[in-house]
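Omission of a single protein chain aside, the complex is shown with its protein chains in their original locations.
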Amino acid sequence: MLLSQDLPIILTLLSAAVTAILAGSLLLPRGQIMISEAASHAVLPGLIIGFALSGDHGWQVLLGAIVTIALFVGGVSWLRTRHRLGPGVEIAALFPVFFGLGILALSLTGLEKTGTIDVDHILFGSLELLFWFDAGTWSDLLRPATWASAPGPMMTALVGLALSLSLCVIAYPFLNRSLMDAHHAGLITPVAAAVARALETLIVALAAAACLRSAGVVVAIALFSGPVIAAWSLARTLWQVWLIAIGVASLAVVLTYGVSLATAAVLDVEPRISGVLALWLVVLAVLAPVLAQLTGRNRPLP
Amino acid sequence: MDYNTLIVLMGLLSTGSLLGGFGALVSLKGENLTADVAGHGVVSGVVVSKGLLAVLGAAWLAVPLLWVCGFASSALTLGFIFWARSRGYSAGAAQAMAIGLAYGLTLVLMSLVQGYGAFSTKGLTTLLLGDAATLSLGRILPAISMLLGAGLVFGLFWRGLMNWVLDPQSTQLQGQSSALALMWIVATVAVVLTCLPALGLTLLVGGLTLPALAVRPWVRGFPALVIGSAAVGGVFATLAGWLSAGIVPLPTGALVIVTLGAVWLLSMILARGVSAVRMRRAA
Partner (left out) sequence: MNALTSMLRITDKSVSLSPEIALGVYGLSAGYGAETIVRDASFEVQTGERLAIIGPNGAGKSTLLKAVLGLIKPSAGSVQFLNRGFGAVRQHVAYVAQADEIDWRFPGKVRDLVAMGRAVHLGITGRLTATDWRAVDRALGSLNIAHLADRPLSDLSGGQRRRVLLARALVQDPQVLIMDEPFQAIDVSTREALIDVLDAFQAEGKTAVIVHHNLGDVQALFDRAVLIDGTVASVGSPQEVMASPAFAAAFGAVHQNAA
């Protein structure tokens, strides 16, 4: 393993995947997993403005993502409750507008010309381009200077993971109750339920930002949904969903690496990492219920 | 106005009208996200068609290959959704897996096809975001023909279409349901394939949804909604294209969708204002 090349890819991919799993596990039980597809596109304008203000490493990038997703999710909820447009219509109306605004912002800020971020990276990810030059050996990881020069997408994914994991652990009882029966939670503990909804939005924003910067928006939906759908068939609690889904995502990353190495050696073709990962995630999501049935855990499908 | 700009604007007029009119039906059926998934399915077919074309080397096969592969891959994606739903997955989970599958396949196939020099990441970016500035007469003819064909079909059969959209069960009772469902899927894929060059897949769902939403508060009848949506889609797509051609040099597809979004927002605000005035007068 070449540390400066493989470590950032694995760290970024795994961090983005786990963040997406946490977000996906909050969306799937509400029947809103398709919001993740929309959110991973809709986050773009906030990210671009964050980039323009702070460059590759700034906290403004994550803040921009959070503000944009809060606006997007708020807009979807408002349209759903006030206008009753029809199932999914409000999502289909809003996310292209947000994504379009992001593309316009990208053009207006001129970021594409600086090489910081471009349309290809947004769509298909930039995993193959991640290099952590200062991380030549394991001992380099102990030096603060090495982390100061860490690739931006990796840091976005790591910070996103740290924040969302902390929030999920601290707020587990509230999130669990809110997901189990949102109406009841809203009725008897309205403030806690509202806080849980705000945390959900925050976690979706962090995941969308991490996915966009690592695997790209086109396969983000597979990261959000695949491992959680797979875990659903095997888990009995929300904790178990998270743990099993992380296992599934790790397995998918390993299999992706295996296929990439094999095809490069045998066919002399290097398939796009994010594409292979998406395929593995879907395959595992389909296979997990079969495994659950074989092992006698006959849980309902999500 | 030079020839190229005229072609681009004609392309946007026909694409915007087609998406607006067809989108009104899609919105009434509440299938905007399903249309989006069907569109995602098309992309891997487009990549395969490019690869096959490079291998076969017959330029005249370009259009037939594109349509055959596009339909086949979209049918596979929708087939996957039907299979997942029949196994007990929820609609959202099935759609999410289908999109993951479609994009995963697209990226992997693209890597394989790139070896032949047939297709590149840039090509895929164009498919996803469109490239209105490079439209040529040959590339806009399908949209114009499709718009004319759709207008003719709508003029002749609008009442039957309305019955099917508003009450699918009645057509099911008459035994026409499966034929109409198949025609609906074919029409969806055809519209996606036709409109991809101008707007691209990612923004296309906005073109399907926003005009109908902007028109909805102002019309009562079904034909008025469809025709109104087509008009709003066509006119504002053309306006955005004209702006991006000279006054504000920004990506055309994104500007079209943001313009349509602004029109929807204005329409909502105006509709609310008018309704408040009417209520005050009535009181």
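By written order: A and B. Residues from 1 in each chain.
Just so we're on the same page, a contact is a pair of C-beta atoms (placed from the backbone, for glycine too) under 8 Å apart; a residue touches a chain by one contact, two chains touch by 3 or more.
What you are looking at is a predicted structure, and each value in this text was computed from that prediction instead of being measured.
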Touch partners, limited to displayed chains, of the chain removed from view: A
Full-complex contact with the absent chain, from A:180, A:198, A:264 or A:290: A:180
Residue among A:135, A:235 or A:282 touching the omitted chain: A:235
Chain A residues that touch the omitted chain in the full complex: 29, 31, 84, 171, 173-174, 176-177, 179-181, 183-185, 187-192, 232, 235-238, 240-241, 299-302
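As a working rule, only the chains that are shown with their structure count from here on.
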Chain A-facing residues of chain B, complex: 27-28, 30, 32-33, 36, 87-93, 95-97, 99-101, 103-108, 110-112, 115, 121-122, 124-125, 128-129, 202-210, 213, 250-251, 253-258, 260-261, 264
Contacting residues of chain A [partner chain B, same complex]: 28, 31-34, 36-37, 41, 85-89, 91-93, 95-97, 99-104, 107-108, 119-120, 123-124, 218-219, 221-222, 224-226, 229, 269-272, 274-279, 281-282, 285-286, 289, 300-302
